[in-house]
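Below you'll find the structure I mean.
What you see is part of a larger complex, with each chain still in position.
Chain nomenclature is as follows: A and B, assigned in order of appearance, with residue numbering initiated at 1 for each chain independently.
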Amino acid sequence: MKLLYFAWLRQRIGVTEETVTLPGDISTVGSLLTWLQGRSDAHATALADLSVVRVAVNQDYARAADPVSDDDEVALFPPVTGG
Amino acid sequence: MVRVQRDDIDVGAELAAMTSGNHRIGGVATFIGTMRDLSDGQSVAAMTLEHYPGMTEKQLEAIEQEANTRWALEASLIVHRYGRFLPGDRIVFVATAAPHRQAALESCAFLIDWLKTKAPFWKLEETNDGARWVDARDSDDAATARWGQTPK
């Protein structure tokens, strides 16, 4: 799975993107986020408050129950502040 | 049409290209978002707008299509910039054209409300206290909510 990070999530995690291989029991956005929290101290800090984390799967907004797989591009970012 | 670009926006030229030769148009509504030198009461010297290339275009095209489904538009255009901005700089330009003004005015408001809450852009402001990421505004979510369900 290709993971992308934006804005302060990118800064806190310290990388723009990374490629991961999902354990077999990770199949939803929600379980992915929980798993990523344990990936490093930086991930744990950046993802401590999931209420300010938004997720896009293959460039569409996704919710906790939506499915993910190794073939997906998943982006994590704060609430958007465009325009 | 949708464009995401670093370059400045030439409003007059964009409007001319969008409406030229279409004599069914009776009204064109536009919105231009510009950079303010004040944000949450603090002076802002500059701002950098980060975005998610690919998703931005995909989402803008989806919402433009949604606007064209809801209103009978003759033309529509969204141009959103990214990069570093100074106060007064143009950031985003939305224009919608229709035979009558109501469709143009409503669809233009719809698009800019959506852009503010769903387009994947993030603002990093440069203040005297250093750089800070701008928090999302609840009032923007409320403005979008009044349009009902939109594409994810």
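One rule holds for everything that comes next: a contact is a pair of C-beta atoms (placed from the backbone, for glycine too) under 8 Å apart; a residue touches a chain by one contact, two chains touch by 3 or more.
This structure is a prediction, so every number in the text was calculated from the model and none was measured.
Composition of the entire complex, written as a formula in the shown labels, equals A x2, B x2.
As a working rule, only the chains that are shown with their structure count from here on.
Note: centroid distance subunit A to subunit B, computed from Cα atoms, is 26 Å. Contact residues of subunit A toward subunit B in the complex are 4, 6-8, 56, 59-62, 75, 77-83. The touching residues of subunit B, when paired with subunit A in their complex, are 33, 49-52, 54-55, 58-59, 80, 91-92, 112, 115-124, 133-137, 152.
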